[in-house]
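One structure, pasted below without further comment.
The excerpt is restricted to a subset of chains, each kept in its original location.
A, B, C and D label the chains in the order they appear, each numbered from 1.
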Amino acid sequence: MIVECALYRNGEKVALDCPRDDVAAVRAAGTESGDFTWVGLYEPPSEELEKVAEVFTLHPLAVEDALSAHQRPKLEQFGDVLLLCLKTLWYVDAADAVETGEVSVFVGPDFVLSVRHGQGAELQSARHALEDQAKVLAHGPFSVLYAVVDRIVDEYNQVATGLEEDVTEVEASVFSDQRRDDTNRIYVLKRELQEMRRAVYPLREPLRRLATSSVPGMSERSAPFFRDVADNLNLVADTVEGLESLLSSAFDAHLARISVQQNEDMRKISAGAALVVVPTLIAGIYGMNFTHMPELEWAFGYPMALGLMLASALGLIVLFKRSGWL
Amino acid sequence: MIVECALYRNGEKVALDCPRDDVAAVRAAGTESGDFTWVGLYEPPSEELEKVAEVFTLHPLAVEDALSAHQRPKLEQFGDVLLLCLKTLWYVDAADAVETGEVSVFVGPDFVLSVRHGQGAELQSARHALEDQAKVLAHGPFSVLYAVVDRIVDEYNQVATGLEEDVTEVEASVFSDQRRDDTNRIYVLKRELQEMRRAVYPLREPLRRLATSSVPGMSERSAPFFRDVADNLNLVADTVEGLESLLSSAFDAHLARISVQQNEDMRKISAGAALVVVPTLIAGIYGMNFTHMPELEWAFGYPMALGLMLASALGLIVLFKRSGWL
Amino acid sequence: MIVECALYRNGEKVALDCPRDDVAAVRAAGTESGDFTWVGLYEPPSEELEKVAEVFTLHPLAVEDALSAHQRPKLEQFGDVLLLCLKTLWYVDAADAVETGEVSVFVGPDFVLSVRHGQGAELQSARHALEDQAKVLAHGPFSVLYAVVDRIVDEYNQVATGLEEDVTEVEASVFSDQRRDDTNRIYVLKRELQEMRRAVYPLREPLRRLATSSVPGMSERSAPFFRDVADNLNLVADTVEGLESLLSSAFDAHLARISVQQNEDMRKISAGAALVVVPTLIAGIYGMNFTHMPELEWAFGYPMALGLMLASALGLIVLFKRSGWL
Amino acid sequence: MIVECALYRNGEKVALDCPRDDVAAVRAAGTESGDFTWVGLYEPPSEELEKVAEVFTLHPLAVEDALSAHQRPKLEQFGDVLLLCLKTLWYVDAADAVETGEVSVFVGPDFVLSVRHGQGAELQSARHALEDQAKVLAHGPFSVLYAVVDRIVDEYNQVATGLEEDVTEVEASVFSDQRRDDTNRIYVLKRELQEMRRAVYPLREPLRRLATSSVPGMSERSAPFFRDVADNLNLVADTVEGLESLLSSAFDAHLARISVQQNEDMRKISAGAALVVVPTLIAGIYGMNFTHMPELEWAFGYPMALGLMLASALGLIVLFKRSGWL
């Protein structure tokens, strides 16, 4: 689906009366130096993308990458066209889940083409925000690339915040006094952090190259903008790394707590058992059949035996408490 | 065994009437510039390979590598001949097993020679697919190298998919409520992933060199094709790394589950024991031989004692449930 | 808030009669070569910072970084202005907590502007100390950068010392004979060390660049000063790494101690149980109802039985001690 | 001990009538261009080595290295003499043990001197094998270096094979149903693998330099030979790394199996206990002394009680089996 297709001149959108689908016509209208066309596609079918690709004479292998949407984040040069593939991320709180989509951006001398897959990271609002900054938009196609990447990295940040909260909850649960098996949640969070890492880490090198304007056709004036995005990306990468490390520590702590709890339970059980088996021994003694057992004849023999049982139980309780066993 | 031997000109197979085994004759028929011979061998005996090697004057050490089929993936230059050794992989679902074969490809100015060992990755279909793409085939010997590597890396991808399913199954088993010892399967999968890693990781550097056309004799036009394969290989490498990390987490989770289960079992056992030992104490009490034990004379003494035993058991059950012990 | 704004000439503060807030006037008074203005801001509101930024024509993205105070430590060049962002750290002993603030320093040809966020690391005393070293101050704006970074890194050192003490306490607790669950404290210290690492590690590269005077506009004479700070920073980084590694070892030791203790407890419990169940068996034997049990008629049968119980208990104690069970 | 000392010309050994010990005379006999002397020493005493060193004017520090035989594998240039130090390895199956010796090879323009320490890796057979390959031997002193290193690396390979078998045995033992403590063997194998790694890993860099002919005095024609050895060495290094990783996994699996077994044992014990304590309770009940207990008077009361005990035991067994407890 062609979401939008417009021509920009000096940081302003040019009003055209050709239909949004007629990419060739829009491009042809760009007759002045610095004019550029910005086309946005959403999950285009193969033929639609190929038609647009023809207008801008894109390399077939590059088109295949944008179509299949199963790329590692990367920055590639095909002649004078640059292709940046990157992942979009969004967070589903109910399942502690990170979800992944993909955006491919082609940057040519007089055009930008973005192809988006998956539900997250709509780019229209980024377009509108950029249209309000004529000065930035006047930098040309690379300003669009900046706007798209900036938006997507901002969303990485929101996902990181969501996961940070989850890790804090896990931390609290692990150290709570209740018996809870946090294993499953820790595992899920590790897995989702791994998914996030796969989007974030490989994007650092492409952004580094943009931030140092080591791609042909890009003006040095644009570098600080990509440097700013690269900063944000590095912060997200730090957060991901930090959360992974915290989760590992939390898991270790969880294991230690299980062991400690087992120790305590074992001591409780043994104490409980002592409270029963010692009186049982006493009962056993007075159940012996010796002819000469004076206590048996005592008027208060029976209450005495019961008292003895009670006393032994109380004595054991005191002993266990004092010795630190309980 | 010589699987195939043919001459190619301008992206087309040349019809020749010399026998498939007469490699020298096929080569000699290549009289125009850009002609090249493509020979495919399958587990050739030493003499057969040496005969072919003589036709193309290959370096003895290179021939030895292709023969013994026990090489790390590598790209080597012997004069104007390039040798790429790489592993083939296939997946045997019933045993969670990754199996390994080997392919060596010699690329000279006017020939390509592939030597295959092991059952996986037949290359004939890759040959036929390439013969249908005259434009690509016209790139010369390097297009054949591309076709072979592309096919093999696609098969890596299938193996990775098989292992991904296995890891998902392990994950489900670890977190299921049934007692299962997943240790063995996790171990096997780790071992097979290691086998896969040994095929995949060392191939990245050769492919990087091909993708940046930093080998002599290769045209820049071919680079994007190898870049495409390198992308796929990197995806596979990421998957392998991710699965290894998930398996480690799954193993840790498995250990934690065992501990938690032991705690629960221990609490169940102690509760069960309590249900027996407390009534045993009561029975012991009424088994004492005191002369003055009024209950013993009561008409309903016996049912009362039994009731007391039952009540104690029920009381304990309620207590264990309420306190969270069970 | 503008904490201070002054003009320096030849290592001396110039007495001016314009108000502290009138940054433009102070700067304008710097008419001789080598004169420079030093402005210190503390948590400035957006407008205040933008007013000052206008005086020195700072890049909007750089100003944004100084304002939001959520940067990774970094050194960036914007035209002839250098921006160093770094974290301040302080230690709250009661909670084993490391707290984090942020300082951004802009260094231009004739000015230094520092923007501080958070409670730690006041910089006024660093200013006064530097004003007492006219020779160093005469190096110009970079001497101010040195003074600020030196102060902040000194504070890192104090935090590291605080954490070192905590780790020593944990060590003592883990190996003490008392039952203590050190898991929580170890976890907290790991987390705080991670926070510290995030401030310290990324600052090494900026300091390395300053220490090798690989930034434009900086005199070689200043390099040894930054080298000195870089040394201190590296020491702190070593300490952080060492403490993290010690904590991991301490945690492992803690786990081992829990297991050992459980073993010992289990052996103690079984020994305790033996002391009761063996006498219970004896009592059971003399509670049997056989017609012919000569002991039952003995005058001293009952004391003999009690003696047997006692003897069995004592015998068991001796046995357990001798065999190393207890 | 001087094992051998001979002069080589055009790939052939020159028949000389001077004694094997007279190294200076042998060298002096090499009057044609390309002639070289090959001396082999085995654990020479200090004076013997120094006498030979004088003939070839070797650097005293280099001689010390060859004498003490306590070097990290390394390649060093002393003027126009190259010194390669490397470890020899051999495998003692009975003890799962890797043993280490050392070889130092000096390569000069017209001589090769090898000094061997320890029992493994005799080099005479390598000499004879090389003497049979006149074409290779004609490459000069570096062909000798190649022959020596090739032989030693082949022996690394045999050691790796021995350890691979051991790890497979450990694997089988860990997953066998018998109770076995594999801890000790895993530890020993880890230690021996570490010993092996210390020989193999540091040798990779010297071999890389030889394989790329980046040492002065070496002809490019020799490079493929060293590349071949470097391939083998890398394979060995991969094997070592793989075995270390498998052993770690096997150890983890071993730990998990111990835990699982403890769980199972605990459940077996509790089941066994139940089979005894429930009948004991029944016996206790019919051992109570109530006046009115009708069962006591029944003719078949006693068999009924015994039947009840048996029935309870059988019922428990069924229950444990059905519930998955056993």
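Here is the rule we use: a contact is a pair of C-beta atoms (placed from the backbone, for glycine too) under 8 Å apart; a residue touches a chain by one contact, two chains touch by 3 or more.
Remember, predicted model here, so these are calculated numbers, not experimental data.
Within the whole complex of this structure, the shared sequence is present as 5 copies, and 4 of these are drawn in position.
The criterion applied here is as follows: only the chains that are shown with their structure count from here on.
Least-squares overlay of CA atoms from chain C onto chain D yields a rotation of 145° to the nearest 5. At the interface between chain B and chain D, under half of the residue numbers involved are used by both copies, so each side presents largely different positions.
Computed from the mean C-alpha positions, the centre of chain A lies at a distance of 26 Å from the centre of chain B.
Computed centre separation for the pair chain A/chain D is 42 angstrom, with centres defined by C-alpha atoms.
Contact of a single residue of chain A with at least two other chains is seen at positions 255, 259, 262, 266, 273, 277, 280, 284, 287-289, 293. If the chains shown are joined wherever they touch, the resulting network is a simple chain of contacts running from one end to the other without closing. Which chains touch which is summed up as A-B, A-C, B-D. Residue ranges on chain B touching chain A, taken from their complex, read 171, 175, 224-225, 227-228, 231, 234-235, 238, 242, 245-246, 249-250, 252-253, 255-257, 259-260, 262-263, 266-267, 270, 273-274, 277-278, 280-281, 284-285, 287-293, 324.
Contacts from chain B toward chain D in the complex involve residues 59, 61, 64-65, 70-72, 74, 76, 78, 178-179, 181, 183-184, 186-187, 190-191, 194, 198, 251, 254-255, 258-259, 261-262, 265-266, 269, 272-273, 276-277, 279-280, 283-284, 286-289, 293, 295-302, 305-306, 309.
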